[in-house]
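Omission of a single protein chain aside, the complex is shown with its protein chains in their original locations.
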């Protein structure tokens, strides 16, 4: 970490800063220039609060040289993380396609969709039992009963399931879930992150609506620092001034995450755009950009979906899309060769 | 709610939409124009998902006419909410000043600050026992012991305390807290909002970093729909492209909230800017704009603060500031007269 | 246009609004409901200022039903615009690849790059003679001499040239340019837009850093309303809170523009990201999402580029990239079939 001091800093404050740094086990290299003095900090700076130092009166600027995340950092773990779910993997050669309804409604609905999306090429079933809803008056999901329905659909199709955990009190119910999803609104629910870091299911962390890449990786770090190395990242759009789409899908997240971390990255074009006609072009774009997989909403009757239906495709729309995605994924390998 | 249909909509889809609306108890007024048909929806549209309808193939646009929040809506509750804490009120004639350290460290520290800020004119003591920290390696707060220290300081000074609840599992510890704070990162932690809606302590909800006014009010609505009417809103800056300040403080939130809701609004210039030299001018601006109060960080040794210290004032800086804020608040009353 | 009035509007103000609308040739359909009155405006509402009406005391909300752009609107021009440059087209079957240096420096440099990129598959040469630079102390481009160099390179290679016009006083120099580029910072330089609308060269409009889709299309409308139908749109990233990349590339702009307008859309991954290692994955993503073409910076000595060099590829990096892009474009056609 580099600390640039202001011209002619208050000596007492500087000594106080240096003492505080040394208490934390940091070695300081001071280099005095014409107009500025620079402190080079050596040691484990991941535990230093950059904002704290930057805000001191005597400090002009602070710049991290090392990233504040370690377990999630590709520099220390050069090999890609591949998560093995038995029948399928995430982050390996295969394109992961998580498909299913936004919200679990009935067993008939979920089993029918699960069978359809499996036949089309999906590798996982997604569906919400606990639903984060902006309004207290909206349908909040079936809860425990929804999880049971998902498990029935898994038994019928063999598809592993991914579903959202909203509060740590629900964690005991998620023992048997294949991948635990942490929603965008909970990306910085730190108690929840710690809790899923202490259990053994893989965890998929959706990027918060206004989370930076670094904050997102720090949330992964929370889970990994608890001992759970099986973390998946999911980009689902960030909030910008453009309101035509629900959010702005940031596909640069794919190559950036591939450089910064060894964790697999999944793209969710359904939530990102909020419009079903945008799912296909952006899903294709995501595959060509190099994502590990996609999360796509599929619903058997969009007009009656209890939530988020409008961004859902029907199984008959999903089928040609899944085939195109898989064909593009195969073609990309040829182009790399 | 107004639904503008596309030109010549698919008849079956339109019938399906109308049936679905009628199932929900909505009356539909259809008015057919030259190029567009418009559906006027009458009834309790607060439970309808606007995104769902907007995303249908046959729909051009949807516009809410009524706000989706009721308990928080000034239209239905014209009188200002005034929260009575015994020795002080929030939302009434008095200017609320919540002052104290970001993070509770020791009893000596907190008691000393509490005494100092009380002498300067603060009406409440703020301090964090449970700390939401971006990094798992940062100090996470003293937890239960921190709450004990705050209560000691309250006993010594008589100042009511406001402190952050991070997870509903901690709720039993907060029984005796005067105001429960919900942090910006938890603004859409809906299980937490429901939980604090079912207990009797006042709740202060910080605006999420990228939350719209409506989403913020919907979070208040979650708490109020559980039966707890004592909700306070706190603006603490939103995330924009400008990175010179930590966030962009949105003072328009003051008059906007005063129009949309009857709940009091507090401004936090310390977190919003991340720079202690910006606290005074923006706190003055907030008072002149008409806020119900301020939340200001005060620390007795900024250079050694365990967290967020740099944006903290020292007690000797806070004293003239508090006096200026109170004098301005008094002057504003003269100007209104 | 739909105007939703507040409950029980001031009668005099309502009459004044109605008279003003009628003066403008608008027919008003008034429909009075329980709690709100709605005005349906019929006629040429493209000339009405939505903000003006929305801000009236008696108005609750205003919603456009028709888009405010006409010439650029796909509804009125269903066929794709294909711009014919003689040796190549933009918006047709071919993938447009505009390649070349950010800034024109010497004839040797530009001719060498032009030959290289042509051999790799580029269809146009890009290069800046007039450079918009944030700092007055930065290199401002070679100006007229730069345009001459570009023309030499065109003569040597046959590649049409695209280059930026910064001020209407420079327009006479651009007579012989194949495509005139309007930079992001000038997207709402309305006098410039009018000027290029009155000449006969095709115009490529870069999206402003914080321009909405509608504003961008209104800028196209400025050009087209002057009589120049040959407009190209170029997405180059929008400004968000994420600062790891220079801007956030919004690939959803591709399918959205294809729905809203008949004009071709080009993607510039070089400026959007500011990092040369992000150009390939995002260029591939853009092709798979369906863009009409790409604008890519290529420089023969990035370390010595006078401006924007770091986001430039070298010709030897561009060659395999161009081949991959063309192969992907061909593969996409197979997938569509």
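To keep things simple, chains are lettered A, B and C as they appear, and every chain counts its residues starting from 1.
Keep this in mind: contacts are C-beta pairs under 8 Å (C-beta built on N, C-alpha and C of every residue); 3 or more make two chains touch, one makes a residue touch a chain.
All values reported here derive from a predicted model rather than from experimental measurement.
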Among C:31, C:46, C:66 or C:89, residue touching the chain not depicted: C:46
Missing-chain contacts mapped onto chain B: 210, 212-214, 238, 240-245, 248-252, 254-256, 259, 272-273, 277-278, 281-282, 284-290, 324, 327-328, 331-332, 335
Residues in chain C touching the chain absent from view: 13, 16-17, 20, 46-47, 49, 51-56, 68, 132-138, 140, 166-169, 185-186, 188-194, 209-210, 215, 218, 221-222, 225-226, 239, 246, 274-276, 302-305, 307-311
Contact set of chain A toward the excluded chain (per top definition): 2, 4, 29, 31, 33-36, 38, 40, 42, 60-61, 63-66, 210, 239-241, 243
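The criterion applied here is as follows: only the chains that are shown with their structure count from here on.
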Chain occupying the middle, per Cα centroid: A
Label of the chain whose CA centroid is most distant from the centroid of chain A: C
Computed distance of Cα centres, chain C from chain B, in Å: 39
CA centroid of chain A to CA centroid of chain B, Å: 26
Chain A: positions in contact with at least two other chains: 210
